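Worksheet: the structure to be examined is printed underneath.
A single protein chain has been omitted; all remaining protein chains appear in their positions.
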Amino acid sequence: MSGRAVALPRGRTVAVAEAGEGPVIVYLHGIADIHGASFGWLPFHEALVERFALIAPAHPGCAESSEDEAIETVDDLVFHYLELFDALGLGTLKLAGSCIGGWIAAEIAVRHPERVERLALIGPTGLFVPGAPIADVFWETHPADGVSFAGLRALLFGDGESGIAREMFPDLRGDIDREVLRYKLFRFASRIGFSPPYLHDRRLAGRLGRFRAPALAIQGADDRLVPRRHGEVYAEGFGDARLEVVEGAGHSAFAERPGAVAALVADFLAAP
Amino acid sequence: MSGRAVALPRGRTVAVAEAGEGPVIVYLHGIADIHGASFGWLPFHEALVERFALIAPAHPGCAESSEDEAIETVDDLVFHYLELFDALGLGTLKLAGSCIGGWIAAEIAVRHPERVERLALIGPTGLFVPGAPIADVFWETHPADGVSFAGLRALLFGDGESGIAREMFPDLRGDIDREVLRYKLFRFASRIGFSPPYLHDRRLAGRLGRFRAPALAIQGADDRLVPRRHGEVYAEGFGDARLEVVEGAGHSAFAERPGAVAALVADFLAAP
Amino acid sequence: MHPVQLFHWHFMAYPYLPPDFDERYDTGWVTVPNSLWDRERTDGLYQEYIDQSVEAAELGFDGLVLNEHHQNIYGLMPSPNIVAAALTQRTERAKLVVLGNLLPLHLNPLRVAEEYAMIDSISGGRLIAGFAVGGGPEAYNYNIPSPQARQRFWESIDLIMRTWTEDGPFEHEGPSYPLRYVNIWPKPRQVPHPQVWIPGALSAETMDNVAKRGFDYFLSSRTHGAATRQARERFAEILERNGDAYNPFRMGVLLSVYVGETDAQAKEEAEEGVWYFLKYCLKGHLRRTGRTLTFGPGVPSQSVRSWRAYLENSTAGAPMLGDAEDWEDLESKASIVVGGPATVREKLWDLIEQAEVGNLLIQFHFGNMKDALARKSARLFAEEVAPALRERSADLFARKYPSLADRPAASAAE
Partner (left out) sequence: MHPVQLFHWHFMAYPYLPPDFDERYDTGWVTVPNSLWDRERTDGLYQEYIDQSVEAAELGFDGLVLNEHHQNIYGLMPSPNIVAAALTQRTERAKLVVLGNLLPLHLNPLRVAEEYAMIDSISGGRLIAGFAVGGGPEAYNYNIPSPQARQRFWESIDLIMRTWTEDGPFEHEGPSYPLRYVNIWPKPRQVPHPQVWIPGALSAETMDNVAKRGFDYFLSSRTHGAATRQARERFAEILERNGDAYNPFRMGVLLSVYVGETDAQAKEEAEEGVWYFLKYCLKGHLRRTGRTLTFGPGVPSQSVRSWRAYLENSTAGAPMLGDAEDWEDLESKASIVVGGPATVREKLWDLIEQAEVGNLLIQFHFGNMKDALARKSARLFAEEVAPALRERSADLFARKYPSLADRPAASAAE
């Protein structure tokens, strides 16, 4: 992995992690993820790196990316990513995203289908589905009794007390740098995703049909943050898509079953 | 001129006026315009029809186009027009617009530059320029003493008491069908342009640089609705653009000096 | 016994405009410069108006009415809830009618649900809750896009009703006001909720929405007896179509009244205030001269169909209430009732008898009317007009609406 700062207009910089060779994948991160709860690649990313050139930018305000007060809606964020793709010299690309990164990837795809060759979403937020709201992850970031993140882990993982869950979100106050890393992610997420509650764009579901290239949605069988129906709506809404449900995993399927999810994503994105 | 109703998803229809042969121009109307204050083509359009296949859709809720409660922002409207372009089978196109139609054309261009070959804007609204607000055309649609539209005419024309101005916006209660036509336009305009006051998208100026194909902005020398600075910002902001100021005209230059403005537009859009 | 309910309505106008106001200023709304506000002279002005309302309650009026306007000289209550709260401390039995809160002017309707619940709780359950969409001036004042306002209005009302009748926390999914945790503290005092009044100007769509929800309708256009009767008939028909039935307390009307000792004295005393009201307060509102922001194509909240109907049934530049040229002209419009007790009694009885409407909301203070006159008029009304209206209306309503006998008298207007 190497990291670099990419300059954008208005003095902004984007921290970009890169590794691997081969076809380019741009990967947009979520919470239990690189730039979110982890400073570096997770096993899932390392599996992709074996076959692709993986580019993982940190969202504005996350990790070392500069914060941007001008970003208020996910529409603003789409412009941000167009500028980044231009700065990176990417004409068309294979796009993947997890959690909130999946939402952003979907917004890019329905607005600019001509730039996205294939689209892979893992536990994507972003949709409004009547009667099936995305759970309140913001509320769960308040540690119970000031010390326990059990509630947060339970939302983000199939087994909230698993090793990976406790490693990413330990109780008590962990390393301050990592706490700040996480704070930045939630600050970013609340900027675009706190209202309407939560993490969705009411218009998105009606626009999915604009993306007609192949798409894959992946959801953990025990996702408690994003109801299963959301994965189905994504799969039904895109022009050419399917939903894969991964057993033994919750919202962060790529972290909980990295091998299986990486294989699904890699096989799908590798197709021409 | 022929008119037809084009069907879009969600049961919507768009009234489209068409005439002429040659390269396709899509023209988005404004207030003192076809579908706005006039049921049919004006001399400006007729001059274009001599050289182009002119397609002029009515905005949602205008003329015979169906109203769409889901449209709340200009971003929603961009999706509407993408759907229309798809329904009309237009891949790339030459795009022109006047007044509020110029704003919409600019929003389409900065979001989807790949679809717009050349862009011509006449008295376009849409920009926020600090200290140089677009005038309050909504306020002026309240007839003074219940009968006089002198205030509205003064905003929309260089000479508010000229023949064309008085023909389009006569005092007293004119033909009810035409009053309703105008009401529909203002209803549509207030839907996307009443807040923030008025008729602008605060983000647009910062996005103009995304459109790098040739663009032309035209403004009447005596435009009292849109300050001259707006035309300059458009011309400076696009990648390749110029501003033409038309003497002897106000905001509705295309109606006040149809020959001169049509020649500018036609010569510009005719280039490959 | 279910007599007509008599309410005292105070608009709280700005009374210190210069005598050349009409020549110098286009309008009394939105852009009327607030440099005209005099901080010294207005010291005590709200208190004078509040005291007039309090005295009305003491005189036995059934309730006090307040409403919301912004950036204007016609009504100085951007928050009528502030004045209603003040009145909770000065009155004990009178209903407090806020007619109404302008819902699209809020970030979300929780705020109104909360404030009304507070006022209802503080007042021991005396609130009548009005909701309104707001007119043209409000659209300009707060830059509210009107085409969306009506949809937001009814979504707001339905959410407010849920906050008052369902236990929280619950989620409201939107579309315009999505909220994850709806769970107001306090709840209103009244069970299941305060009575709801919705103002309307004869639109069938509004009447239908009111009927569907079991609310009461308030006719906000100033009309004479025959027009009010027509409105009642239309509303009654819509109620029946919704499986409900009309009775006089399902509807209210706005009246303007001045009572003097004699007809001549009434006219003499009322004139200054009435003309101030017509020429200044209505400029930009119900007056042809000066921009009329109340309706108009600029910020259209009406459907295209309604607007076409308006155009077809009205005359451009037709004179409105504020265009009255002299006292005779004004009297012929029958919108403002000025006279001695006998005259006022007969005119109001005529309205009640014709229209069979059970809630009369009466403006007693006009423009810059002097405190003593406004009080005297209300007192004469209470003593010499109200008793007869109550007695005769109780008989009339009992005869025409026998089902009223089953309702508790204490809250006839429920």
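For reference, chains read A, B and C in written order, and residue numbers begin at 1 within each chain.
Everything that follows uses one rule, which is that a residue touches a chain if its C-beta (ideal position, glycine included) is under 8 Å from a C-beta of that chain, and two chains touch if they have at least 3 such contacts.
The structure displayed is predicted, hence computed values, not measured ones.
In the whole complex the chain that is left out makes contact with A, B, C. Within the full complex, the residue among A:R4, A:R187 or A:R212 touching the omitted chain is A:R187.
Taking the complete complex into account, C:G44 is the one of C:P19, C:G44 or C:P408 that touches the chain left out. Screening A:A5, A:A144, A:A221 or A:A263 for touch with the missing chain picks out A:A144. Panel shows chain A; residues 61, 67, 69, 72, 137-147, 172-173, 176, 179-180, 182-184, 186-187, 190-192, 194-197 of it touch the chain omitted from the view.
Although one chain is not displayed, chain B still touches it through residues 128, 130-131, 133, 136, 195-198, 202. What chain C contributes to its contact with the hidden chain is residues 14, 30-35, 37, 39, 42-47, 50, 70-73, 76-79, 81-83, 85-90, 105-108, 110-111, 114-115, 118-119, 121-122, 124-125, 140-143, 167-169, 178-181, 183-189, 191.
Going forward, only the chains that are shown with their structure count from here on.
Judged by the touch criterion defined above, the protein chains are all mutually in contact, each touching every other.
Summarising the inter-chain contacts, the pair of chains with the most C-beta pairs in contact is B-C.
Seen from the Cα centre of chain C, the chain whose own Cα centre is farthest off is A.
Look at where the CA atoms of chain A average out and do the same for chain B: the two points lie 39 Å apart.
We define each chain's centre as the mean of its Cα atoms; on that basis chain A and chain C are separated by 53 Å. Those residues of chain A in touch with two or more other chains do not exist in this structure.
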